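A single protein chain has been removed from this complex, and every other one stays in its place.
Moving on to subunit A:
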């Protein structure tokens, strides 16, 4: 049933319907509304069979989740920005141990300079942490991807991160069909851990592995991630059958079929991009949009199929690698070696990405004037001011 609801609230209600048993969190904007709502659901008894732990840091939050998951509980946490970086060591540990923890990342910039607004620098910095990364385009997707995430994580025994744009999604009130309890229970069976700390059958988890087997451990993690691609598509079909609405688990193409240029992006900016593409299509410009839901594992085949024969790819990135350029573009260039590739860095630290600016950038692309790396709406006045600061 559709209801007007804040994104954070929708995610919290959805997570609750997934029946987590341990939730641990440390507050950081813009993640706070999610864990506040969950703490109330646990404390009021509406979310039964669940313990909520107020921890002293994000490092502890992920560590509590690690212990809880290894002891057989469905574990959830949420964070953003500096918090994600503070738990970085534990992120690699959770994936290395194969613990199916689900975490929401309310995407936010990383300081310095300190900035609480949205971009993707936080999640992108952890793209190689071994976690599956899913990016939500809107709050319906944010809610639905959490249901998928728990199922996927537990089937493959690997952690999943659901990324939703901080403030833009977390604090936006829009119509969301929060998954119902009965349907959620049909889709998501109780957690059956691959291995568990149990006095009746003692296991050693987290042993030291030397050069003789470390490569094999890493290789198997890679194989497991690739297996997730096929499984996600199957689960999305099952999701649709259960909840009666579509879910794009890997990519979501929009007007790509006959496009000469395809704009690739992740997250909430896809809405603005689709509006822009509609404008341009109305003017006869052959352009499409490809949203990436899955960034890890990287859905190479789905991307190739969706982009089709388009000769030009413009990657709109809300993060970048200083000294190199686009992060997503680098992966795409490997998947699509024969295309003209551009990176447009936009929306850093919460700067709005407007249709006007996007139209301008795409017009430049079509007239052959778009540079390989462009920073959208760069304020030349501020750059000159920076140059004038006496050293």
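By definition in this document, contacts are C-beta pairs under 8 Å (C-beta built on N, C-alpha and C of every residue); 3 or more make two chains touch, one makes a residue touch a chain; residues count from 1.
Rule of thumb we're sticking to: contacts and distances are computed from a predicted model.
For the chain of the complex excluded from view, the name given in UniProt is "Thiamine pyrophosphate-dependent enzyme" [choices: "Thiamine pyrophosphate-dependent enzyme", "Autoinducer 2 import system permease protein LsrC", "histidine kinase" or "YdbS-like PH domain-containing protein"]. Looking at A:2, A:175 or A:213, the residue that reaches the missing chain in the full complex is A:213. In the complete assembly, the contact with the undisplayed chain comes from A:22, out of A:5, A:22 or A:264. Looking at A:40, A:175, A:203 or A:324, the residue that reaches the missing chain in the full complex is A:203.
Not every partner is drawn; the one left out touches subunit A at residues 21-22, 24, 49-51, 53-57, 59-60, 63-73, 75, 89-90, 93, 97, 197-199, 202-210, 213.
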